[in-house]
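Note that this is a trimmed complex: some chains were dropped, and none of the rest were shifted.
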Amino acid sequence: QDKKFTIALIPGLTTDAFYITMRKGAEAAAKAVGAQLVFQGAPEFNPVTQVPVLDAVIAKSPDALLIAPTDTNQLIQPLKRASDAGIPIITVDTFIGSGDYQTGAGDGDFPLSYIASDNILGGAIAARALATAIGDKGKVFVSNVKPGISTTDQREQGFKDEMKKHPNIEVLETQFNENDANKAASQLQAVYARNSDLAGVFGANLFSAMGSSNGVQQAGQIGKMKVVAFDAPGSIVDSLNSGLVDMAIAQHPAEIGYYGVMSAYAHLTGNSIPTKIGTGFTVIDKKNVADPATAKFIYAE
Amino acid sequence: MNSAAPLLEVRNLSRYFGAVKALDNCSLVVRPGEVVALAGDNGAGKTTMIKAISGVYPPTSGEILLEGKPVSFSSPEDAREQGIETIYQDLALADNLSIGANIYLGREPMKKAFGFLPVLDRKAMAKAAEETMALLDFHVKRLEAPVSNFSGGQRQAVAIGRAVFWNAKILIMDEPTAALGVPEQRKVVSLIKSLKSQGKGVIFISHNLQDIFAVSDRIVVLRRGVVAGARNIVDTDHNEVVKLMVGG
Amino acid sequence: MVEQANPTSASHVAPQADHADVSKTVIQKIAQLRAWVFLAALLVVFELWARIDFGGTFVGSSFNWRSVAIFAVAPLLLAIGQTFVIISGGIDLSAGFIMGLAAVVAAHAINMLGVYMPLPIAMVLGICIAVAAAVIPGTINGLLISQLKVPPFIGTLGMFGVARGSAFLLAGGTTVPVKNSYLAELGNGQVLGLPYLVIVAAIVVVVMHYLLSQTRFGQHNYAIGANAQAARRAGVDIKRHLLRLYILSAICAGIGGALYAARFTAGAAQAGEPLLLDSVAAVVIGGASLFGGSGTIVGTIAGALVIAVIQYGLVFMNVEPFWQFIAVGVVIIISVLIDQAQRRFSGAKQDE
């Protein structure tokens, strides 16, 4: 094939290590197949800001589009326009409609493939890890960014659903911190001040985890209170080592990006691709953080 | 002396600002066709008095009667609706609007565009601006320019023009000539005379005794928040008034 | 008018108050349009850039025009309401979440009504209900600011929280999908190449332009912004005005929310959250001062378009995302620098 394909990747937001790592993976794949990667996104995880970016990308008619849609419903119409314009679409990290594509059912089944680590599942994994760490009893809560972000909402949901299977664990109110680590810390301290038997916390994204673990530190509860972090950028490694964070659920963003580009390329070169590729998770803790097999899932710096 | 029923009667009005008794138990009567001068040294309470009458401040205590009926203005709008127009010492113009828009502020003239759509009648505003300013012999061409572009005296003329324009029963003028040139001052004096002849009531605040003696029927002198004395103008002279003002 | 037959004008030759050249110079007229001039310059830059960079066109693509227009609709609607508020010397921080609240209400209402009545009627009624729902926080804003003299920043910041919480509660913390094909058509369809969204926004713009430039309400708004004390003394009922003003801003946000639900076929509490700064910036780039007393709808449109064009254009030109932040910042500053230069040049009112 001598045509140089242009493949666009639109993340949920640009200012996030997760997506930056995804970009690295995508770039590696693009280089491998000789495609050009366009990376464009909005600074906030919100359809209002993502859709204009999408439109501007569509205007340049890329050969394929990889996107992390910021909402399951709201991105259907805007993506339909791209699809109608003949641009093959693959969703990464998040999905539209039900996430089951090419079934002929539902409004949002037109993308070719969904490549991700399922966030609901990720939440459930976090719940299991936390439950084990606290001896399957006690109080825990979710520290979350803000309502309305599909990925983090799903992690919370997966966490809570899983915890229903652990009758001795009480899940307290979720706290929203607006990506402000300072607020997340103070919320943890307030919850702890009220519930001296608080056993653990699930930080549903980087700043939630960073803040919560600092709250644990401020409360003098390092080691006694367990912190599970979602996402694994470099700073989490330090926290794992220093015991501030007990476990990190690493998604595999580089893989997602890599497979995304590869799948798009395969499609463009006439091959069929699976409608769903799960990239899974790696649970990283103090014990395995140095192990190269897990360490490779630390997000790129 | 004019013995008609009073247009405006102020009874035992007080107004305090925290601990400052700016006005303490002051009374005043204005009859139709009468010009009452309100005099007094700086800080005597003149502006406070007329702001209480025109609805700017609620008085701390006291009564205001308009044509015999007690009134209580909760805003200057109320006072204007009852026929009291005021020229404030600090002019109170909307600096970003044209002269015409200031004259009509709060009562803008409307016309119908395309026969049905009510729109501001800017022509009428400009015309009012031209005519009213001409009353004081200002011949203004910049009818769209904001009043901030005009000189101190020109701005004072706008404030005077606005108050006169609305043909009120009672006109309150707080140092209306302070910034005016000599010919314009004369114009204002003759304007007040013509208002008087139309049976209107006028409260005229000024530090210029000549002007006061030229137009007023009575003079009420305030001193440190209280009425130091009230005289018919024919019964008094500059010296006595100054004495009342400064006390001693 | 006092009947005074211009009597005493005899004695002296009237001094002309005005030794000015009355006609506005051409330059001054252009200067008033400065946000538009800047917009034009921006388009030229992007066009040249597109041609040189990849031999394409920016301005020549109707797709780009439509995309930018649709992009600008939501921030513009908020900015229109904000224009009124800012001219009056206030600010409305809550507009974004009022928009979100309206979007959620629209979604619920249209879904529920759709069960009982034909879809088009459900749509229209649902939109009305959404706008009515927006009026509630607008009224509270207005009452707080007019009756209780709460500073607008604080009153609407409080309402920011209240509207946000209510919207998320109503939405159950998620987005609320709407099923109504007419609504989806309103949000995504077009007639003669003109998206319905843009048509609705244009109608709102025209009505609001009329309201601001041709009515007493508009006139009082300017007066209050310049000198609230003077306006009050002139007999403007400031309390009533402020109440209506914040309701007006909420209505604009409410329409924005309903259109959001139409476009994305879902209501989301966070719909307007990212639009706050951009909408205020549109107003200021359009020539308004945050101290009140100046601004126009026409300017705000240009301001909103400037922002939409830069943001869209930089993506179109494939500028690196982090460099986009910098570029948008620089362009916003330049847009106002040009204003300063024009003022100096045209003799318009300058600071001393």
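Labels A, B and C are assigned to the chains in the order they are written; within every chain, residues are numbered from 1.
Here, a contact is a pair of C-beta atoms (placed from the backbone, for glycine too) under 8 Å apart; a residue touches a chain by one contact, two chains touch by 3 or more.
Just so it is clear, the model here is predicted, and its values are computed rather than measured.
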Overall composition (this structure file), stated as a label formula: A x1, B x2, C x2
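Assume only the chains that are shown with their structure count from here on.
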Closest chain to global C-alpha mean, per-chain Cα centroids: C
Centre distance in Å when chain B and chain C are each reduced to the mean of their C-alpha atoms: 40
Length of the line joining the C-alpha centres of chain A and chain B, rounded to whole Å: 71
For chain C, residues that touch 2 or more chains besides their own: none
Contacts with 2+ other chains: residues of chain A: none
For the chain C and chain B complex, residues of the former touching the latter: 1-4, 6-9, 11-12, 14-18, 20, 22, 210, 213-216, 218-220, 222-223, 225-227, 229-237, 293-294, 349
Chain C to chain A touching residues, read off their complex: 56, 61, 63-64, 67, 70-71, 74, 168, 173-175, 177, 184, 187-188, 260, 263-266, 268-275, 308, 311-313, 315-316, 318, 320-322, 325
Chain B to chain C touching residues, read off their complex: 54, 56, 75-77, 80-81, 86, 88, 91-97, 101-102, 105-108, 110, 113, 117-120, 128, 131-135, 137-142, 146, 148-150, 154, 157, 162, 164-165, 167, 181, 183, 186-187, 190-191, 194-195, 198
